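A protein chain is absent from this complex, but the other protein chains hold their places.
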Amino acid sequence: MLQLIRHGLNGKRPFPRMWREHELKDRYEVVIIGGGVHGLAAAYYLARDHGITDVAVLEKNYIGSGGSGRNTTIIRSNYLTPEGVLFYDESVKLYETLALELNFNLLFSQRGHLTLAHNDSSVRTMRWRAEVNQLQGVDSRLIWPDEIARLCPQLDLSDHPRYPILAALYHPPGGVIRHDAVVWGYARGADLRGVHIHQKTEVTGIDVTNSRVTGVRTTRGTIKTGVVLNATAGWATLISDMAGVRLPITTHPLQACVSESLKPFLNVIIVSGSLHVYVSQSDRGELVMGASVDPYTSYSLDSTLGFLEGLSGHLLELMPSLARVKILRQWAGLCDMTPDYSPIMGFTPVEGFLVDVGWGTYGFKAGPVSGKRMAELIATDRTPDLLAPFRLSRFEEGRLVGEKGAASVGH
Amino acid sequence: MSVKITGNNRRLPTARSQTINRGKSIQFTFNGKTYTAYEGDTIASALAASGVTTFSRSFKYHRRRGLLCAAGNCPNCLVHAGDEPNVRSCVTPVSEGLKVRSQNAWPSLERDVMSLTQLVDRFLPAGFYYKAFMRPRALWPYYEEILRHAAGLGEVVPATKPGEFDKVYKHADVAVVGGGPAGLRAALAAANQGANVMLLDSEPALGGHLRYATHDIGGQPAYQYAAALAAEVAAHPRIDVMTNTTAFGCYKDLWLGAVSGDRLIKLRARALVVAAGAYEIPPVFENNDLPGVMLGSAAQRLVNLWGVRPGTTAVVVSANARGLHLARELEQAGITIAAVAELRDQPEAGLITAINAPALTGAAIVRANGSRHVESIVVRAGGQERKIACDLLALSTGYLPANELMLQAGGKVAWDEALHEFLPSSVPPGIFVAGEAAGAHTLADIEREGELAGIEAALKARYGDADAQARRDTLAAQTADARSRRVAWSAAEADNAAGKRDFACYCEDVTRKDIQQSIDEGYSSIELLKRYSTVSMGPCQGKMCNTALVQLCAAHTGQTVRDTGTTTARPPVRPVTMGALGGRLMEPVRLSPMHEWHVARGAKMMNAGLWKRPEHYGDPVAEVRAVREGVALIDISTLGKIHLHGPDVPVLLERLYTNRWRKLDVGRVRYGIMVNNEGVVMDDGVTAHLSDNFYYMTATSGGAAAVYEWIESWLQTGWLLNVHALDATELRAAMNLTGPFARQVLAKVTDGVDLSNEAFPYMHAREATVAGAPALLLRVGFTGELGYEIHVPAGYGLCVWEALMDAGREFGILPFGVEAQRVLRLEKGHIIVGQDTDGLTNPLEAGLDGLVKLDKDDFIGKTSLVLAGERAVEKRLVGFTMPDGTLPEEGNQIVRPGKGPLGLEIIGRITSTRYSPTLKQVIGLCWLPAALAEPGHDFTVRVRGELKTGRVAALPFYDPDETCLRA
Partner (left out) sequence: MLLLTCPNCGERNVAEFRFGGEAVKRPAPEDVNRATWADYLYLRRNTNGMQREWWYHTPCGCWFVAERHTRTQDVSHTAFWSPEG
């Protein structure tokens, strides 16, 4: 705030730069591929918590140009499995204090998150989630139409709709945030501590000798390094293939859209798994809306008309009064889907090649905790307990994580 | 001297293009005041005719905004009309009684308190909110509410009526978007080659920019020339004209989305001509947003379409011939031209001399002055600045070619350094860009390019002959030649120093200084700049600002404009209502043939996937008792029913199910479970061997479609079995007659089969006639009592059902629903796939290990189960009771002391539970660690926050010897 006032009183005094540009060095202790929230957070925590500052973050486009800038920014921890709840809860807690820590207002808006249940089987699943959440100390409970009506009067709670609303899982700490600001805040925090952020720097190869990482080749030159973190989304398998590490991932587009700006009227986040929609209203007044991933694998960022039709039709089922609200813009991002709807974090068969990938549709909300814990893993060379369930070897071991049921529309 | 706005009636004596009908008046209100319009007016044209100059308040500083584009592109005229927020009043027809109000202004449009923010604008630079409101953290929610209420434009009306939205599909050989001279020529050329053409234009009539121009074309005014061309197009038998139709999206394989009022049009074309013209755009200078500052085309539209005088004294700023034509037209309409500020050094002399006003050549705009409205303009020419009084500043200085559809389809544009426009540099196959969208501005060029694109599109759609190709080659050569000699119609953005209130982005109130400051902070790439400063993220989506933004960014970073590039074009081209996009919900409801009967008997219906099913008929406990003690009937038509024909069916079944199927005699029924490749339980059901080479499979209601698809996938993609599968789910009605008296009831209406226990035992199937219907009888026992599933052709369903109910009357028969069935099956310990199992459950843990034959040759999922079997089972699905009678809830967690925040660790969960009226106790199924899964073992379950004790019980709870079942 003081900075604003000083700037206002003395217009010639410029704001400091958020991050600097650097020559690409030929050697870094750690190279992080992917300048999204995961990669930048990992770089930030490496520098802040472990004093590892000889770090390069490589971003092929501009920072936040991938999933970090394309998601619908919902942050929550009301997952189904105990391991999932613990993990995302740490992320929510980190997010709560992140603005102060980074001295950058991330506009984190903990407005409450409602997952609607339209049939008895989803009521059952919501109760299951609420019970698991409560036992892990997360504020989450099943609520009924009278309370739903108070929280969101726009919802049609009559029995007229094709899929009437029977109950909802209410998660008061759930919220939305300004996604780009998170990226920029982490980038500045990392930059201040000496991390090199290289934008417009695309990785073209990863050098592996005797099953050990030795370097990274880029469009701007080759880097020697012993530690490479693949923190990409959409291109995670292509990057890992460069190191000879195959990942159980398929890439699907996920689409989203915003409406024109409206005066505030929607005070909670609404999710309907059966109708495959979720909606919140941003501080700018736009409705931010999304659905489930596209049904076929693709690297295309093209939007579809079918998405707008399906989303609008389903949302109007929930809130008929939105019929005259207009869609302003639609876009797509890429999601790396794993067989158990859970991420893959940690070591791989190639020594020094680490992954923080497979984030499906839930990567943004996990940025702080994955960054923090992956930094710990890099610094200590051992897997933190919180990450152990998400190890790559679980697939061969037949020990998948059980989020599949709840995460099919996991926002 | 400054000109004051006087008078209310700004209607000119004649409206040349006859868009309005002065014979018909319409009354409507704006902010509570009644206004009169003519038929054919838009909301904005009628308000402008009545002297309204302030239409809205801007997003951030709440500055007055007046008409800028009058063409539906900019944010300035957004109002709330009827039920609809954010209405572009300049292109929305006015209607009788319409209630219109301004948005985002309090307490009124004229006196808006929030406009005081301008006074502190130096404390509110781009992205100010990222730098403030953080401390103390507890106050942020309050700050946020203030920010939220300051943001936002229109309001959602809670009682919005649903509206009559609908959708249509269209097909065309060639779709032409844009009904200006390029589009008209393209449509004619393509249609003349034999192609069926669909021409879409967002305006109410064809003609494009000529429709509101009066300059001479071959001896007639431009609008008459356009009307004649449009008439030729409209009369062509192969051209379908759709006006008032905005093509908003071009998706994969030329799938176009367009909207016309409340109707969504989905159009598949073989070729697309983009002839959408160009958006006229404003330059960036101080106070460029004052009411009275408008685009030249806006002034022209007001005068020529609606007969509205946009001002009394005008300065025209021009960088092209169209600006000079405009000055002449305004003059002819009786508007005084104070000056023409011509940015070019050497404009067309003939056009300049035709204007009776001083012309300043080589001019530059310095600023506009005024508080509520423009009062004067300062221009620099010949080295000196001049202040010229005016109440209209018409800007004809640049264009953004309208290439969004081409870009959405994967095309690219690049900055043309000579023409100062973004022009197509890579056009996707099947798309042809013509006219102003391609950078042509003279009519001859526009029409030639239109014809060329029309022929190309027809050829692409496989019309046209050698003559057409020759004509195409000629036109292509002429076009290439013309393009090499084109001169700029758009002025480059002047590299001025940052001034005050020189808006690059009207939607978001972003100034030149904001852009420079953002770049200095590090947001130097165009996409980061957009996201941080929010330029181009508002209602116009960059139409007005993008060209300036890129040039300002390039100037400040020192890059070329070409290297700076532009932001990604995203659909829709113009905002589209969710009502039009959503239409009416077309998801089907599936109803059993007996549905009406259930409804008439007061059944409480529930959703089960797409189906409606009776949950109960009022008293589920009585329904359970009827099954256990008398007889009852349930509608199970929702079951999946698959006919399997062919000699290889046993092999198929052997591979689909985990148990053995090779030896199933005719007349026998067997239960089986299917697992997927991962060994996870996916469905269960019974299959009957009915005759040689014919089997009848049932699947769960929810799994029916997936099971059929699954079978087809194996049959069609590798197994090469001689089997034909048919999904008969909807061909047959099915019901389960069950209870101790089921046999007596069935016998009353059944012919052709001996129902005695010896002749027709448990797990057998028979074909018979039931109530006159050809029926398939399966003696199975989901409820645990004697029972017969009766499958009949769907058309017989209701009559068989009624016959059974009649026959059962003497035994006190009741219909029963899903709820009673859940209790009954639970008493028998039967699982429900998807409720008692989840996405990772294998049958070995689910108590189904007896049905898994790992010594079979092969079956789907065998390898996964073999691997799973190498490890001891860690958890099990078991039965339980509650010794203290507490009824837990499905989803409750089984816990033990541990390290969680409540001192508890989760070790299992309840999946099914009910009070059993038969056993007079609470029963259920739950998951427990294998070590705790022995009957008699007690566990702790958290029920509504309290810890309760449950006890593992042996399954089934009811009739473990199966005496009832096999009676």
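Per-chain numbering from 1; labels A and B assigned in written order.
Following the convention adopted for this analysis, a contact is a pair of C-beta atoms (placed from the backbone, for glycine too) under 8 Å apart; a residue touches a chain by one contact, two chains touch by 3 or more.
Everything numeric in this text was worked out from a predicted model, so none of it was measured.
Check the whole complex and report which displayed chains the hidden chain contacts.
A, B
Of the residues listed, A:R6, A:H22 or A:R246, which one is in contact with the missing chain?
A:R246
Out of B:E678, B:E789 or B:D959, which is the one that touches the chain we can't see?
B:E678
From the list B:Q18, B:T442, B:T557 or B:T863, pick the residue that touches the absent chain.
Result: among the candidates, B:T863 touches the missing chain.
Given the contact definition stated above, which residue among B:Y251, B:Y399, B:F741 or B:F816 touches the chain not shown here?
Among B:Y251, B:Y399, B:F741 or B:F816, only B:Y251 touches the chain that is not shown.
Among A:L4, A:V216, A:V271 or A:L305, single out the residue that touches the unshown chain.
A:L305
Contacts of subunit B with the missing chain: which residues?
On the side of subunit B, residues 251-253, 255, 410, 677-678, 708-709, 712-713, 716-718, 720, 727, 858, 862-864, 866-867 touch the unshown chain.
Can you list, in ascending order, the subunit A residues touching the missing chain?
Within subunit A, the residues touching the omitted chain are 235, 237-238, 246-251, 295-300, 302, 304-306, 339, 395-396, 398.
Here, only the chains that are shown with their structure count from here on.
How about subunit A: which of its residues touch subunit B in the complex?
1, 3-5, 7-9, 11, 14-20, 61-65, 69, 82, 97, 99-100, 103-109, 118-121, 124-132, 134-137, 153-154, 162-164, 178, 180-181, 184, 199-200, 259-265, 283-285, 302-305, 308-309, 311-317, 320-331, 339-340, 398, 400, 402, 404-405
Looking at the complex, which residues from subunit B come into contact with subunit A?
It comes out as residues 59, 83-86, 104, 120, 122-125, 128-135, 137, 140, 144, 147-149, 151-163, 165, 167, 249, 251-252, 255, 257, 264, 266, 408, 410, 517, 520-523, 525, 527-528, 531-532, 534, 538-539, 541, 568, 570-572, 575-579, 581-587, 589, 606-608, 678, 834-835, 838-840, 864, 867-868, 871, 889-893, 895, 900-902, 904, 906, 909, 942, 945.
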